[in-house]
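A single protein chain has been omitted from the complex, and every remaining protein chain is retained in its original position.
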Amino acid sequence: MQREFEFSLDVRYYETDAQGVVHHANYLKYLELARVEQLRAAGHDYAEIERQGFLLVVSSVTARFHRPSRFGDTLRIRLRIDRARGARVLHSYKVYRGDELVAEASSVVACVDRAGKVCKLPDYLRLDD
Amino acid sequence: MQREFEFSLDVRYYETDAQGVVHHANYLKYLELARVEQLRAAGHDYAEIERQGFLLVVSSVTARFHRPSRFGDTLRIRLRIDRARGARVLHSYKVYRGDELVAEASSVVACVDRAGKVCKLPDYLRLDD
Amino acid sequence: MQREFEFSLDVRYYETDAQGVVHHANYLKYLELARVEQLRAAGHDYAEIERQGFLLVVSSVTARFHRPSRFGDTLRIRLRIDRARGARVLHSYKVYRGDELVAEASSVVACVDRAGKVCKLPDYLRLDD
Partner (left out) sequence: MQREFEFSLDVRYYETDAQGVVHHANYLKYLELARVEQLRAAGHDYAEIERQGFLLVVSSVTARFHRPSRFGDTLRIRLRIDRARGARVLHSYKVYRGDELVAEASSVVACVDRAGKVCKLPDYLRLDD
C-alpha cells in the first residue's frame, strides 16, 4: 500500500448550496472517496473488505476550509497515510483547485467488526512506521 | 391508519443548491419523511417495522415541481394513501408553501423481506379500498 | 448535440442507506450528472450556460426502480433526448448494472432566466424533431 495518493473529482451541482459554493459537509464525503480510491489503487475493494467483516468507521475528523469551491471546479485531493497500525489509520489531506489550497483535513479511521467492536486492521491495511 | 395526513417541515440550508432553491432530489426525501411521520402518527414506528423484517421500498415515483422553494420556507405536505393492499402502498402528495402549490407527486412503495422478495403488507398497514 | 449518450459512475458509499442499497433519491442526482456529462461531451459546460443566464430546472420526473444497487456497483446510464425545443428538454433514461436494468426514468427540464421566468432554450441546446 502506497502511503501517498492523489485523486481528482469534479464538483457536482447538487453538492453546492444557496451560497453558490460546495457545502462544507461534502468535503467529508470527498475525503471518504479519496480513501476508497486509494484502497482501490492498492488492489483493495472496500466493498470486499466489508464482506470480510472489517468495517472502517471515521472516529474523528478535523477540517479547515480555506477557499470556496464551486460547480465547474475540479478538485485534486492529496491523501497521506500518517500511520496505520493497531486498529487505526490516520490520514491527512490537502484539497487543491489547480495550485490553490482549498481545504486541509486529517482524520482517524477505526476498524470495527460487524458487532461494532474495535478490532485490528487486516494485515494488508497496515503500514510500518 | 388514517388515509390522509398532513406534515410540515422547514427547508434546511444544505438542501438548497447554487440556484438558491431546494434541489429537486430533496423532495423525494421530504415525501419519505411524510410517510414515516404518517406511520408514526398511526402508532407505527418504521424502525420497528424493519426490525420485524418488513422493508418498505420505493418502486416508482412521479413528481412535478411547480414552484421553487427556498431556505426559510416552511413546507406543508398533504399525503394520501390511495391504496394499500397486497404488497403495495400507493400514495399521492401535494406540497404547499402557505396556499401555493409547490409540488405534486405520487409513489408506489412495495413491501419486501430481508432477502428482497416482495411480500404481503403486514395487516396493520393495509386499508380497505 | 448527440441525441443519445452513455455515462458510467461508481456508486459512492454515502449514497447508500441502512437497507444497504442506494437511496432512491440519489438516482435523480445520477440523472442530473448524466445530463451534465452529455452537455460536456457536446462541448457545453453547464457552469458556463448558467453564467450566460440560462438555468435548466427539472420541472417533472418519473422513475421506476427495478432492482437495488449497492456500493461497489458501477452503473451505466443511457440517456436520450426525446425532444429539445421551445423552452423544454425531454429526456429518457435507462440505468444498467452490466446487462441488468436497474431503473428507468424520464424527465422534463425547463429553461428559465435568473428571474425564474421560462425562456427559450439557447440555439445550441435545441434539436430538430
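Order as written gives the chain letters A, B and C; numbering starts at 1 within each chain.
Convention: a contact is a pair of C-beta atoms (placed from the backbone, for glycine too) under 8 Å apart; a residue touches a chain by one contact, two chains touch by 3 or more.
Remember, it's a predicted structure, so these values are computed and weren't measured experimentally.
S.K.: With respect to the chain omitted from the figure, which of B:Met1, B:Val36 or B:Ala87 is a touching residue?
M.R.: B:Val36
S.K.: In the complete complex, the non-displayed chain touches which residues of subunit A?
M.R.: 18-19, 24-26, 28-29, 32, 50, 55, 57-65, 68, 116
S.K.: Can you name the residues of subunit C that touch the chain not displayed here?
M.R.: Within subunit C, the residues that touch the unshown chain are 13-14, 16-18, 20-21, 23, 25, 70-71.
S.K.: Can you name the residues of subunit B that touch the chain not displayed here?
M.R.: Counting only subunit B, the missing chain is touched by 12-14, 29, 32-33, 36, 45-48, 70-72.
Here is the rule we use: only the chains that are shown with their structure count from here on.
S.K.: Examine where the copies subunit B and subunit C touch and state whether the two sides share over half of their residue numbers (same) or under half (different).
M.R.: same
S.K.: Calculate how many whole Å lie between the centre of subunit A and the centre of subunit C, each centre taken as the average of the chain's C-alpha atoms.
M.R.: 27
S.K.: Report, in whole Å, the distance between the mean C-alpha point of subunit A and the mean C-alpha point of subunit B.
M.R.: 33
S.K.: Report, in whole Å, the distance between the mean C-alpha point of subunit B and the mean C-alpha point of subunit C.
M.R.: Each chain's C-alpha centroid was found; their separation is 23 Å.
S.K.: Enumerate the residues of subunit B that touch no fewer than two other chains.
M.R.: Each of 18, 25 in subunit B touches at least two other chains.
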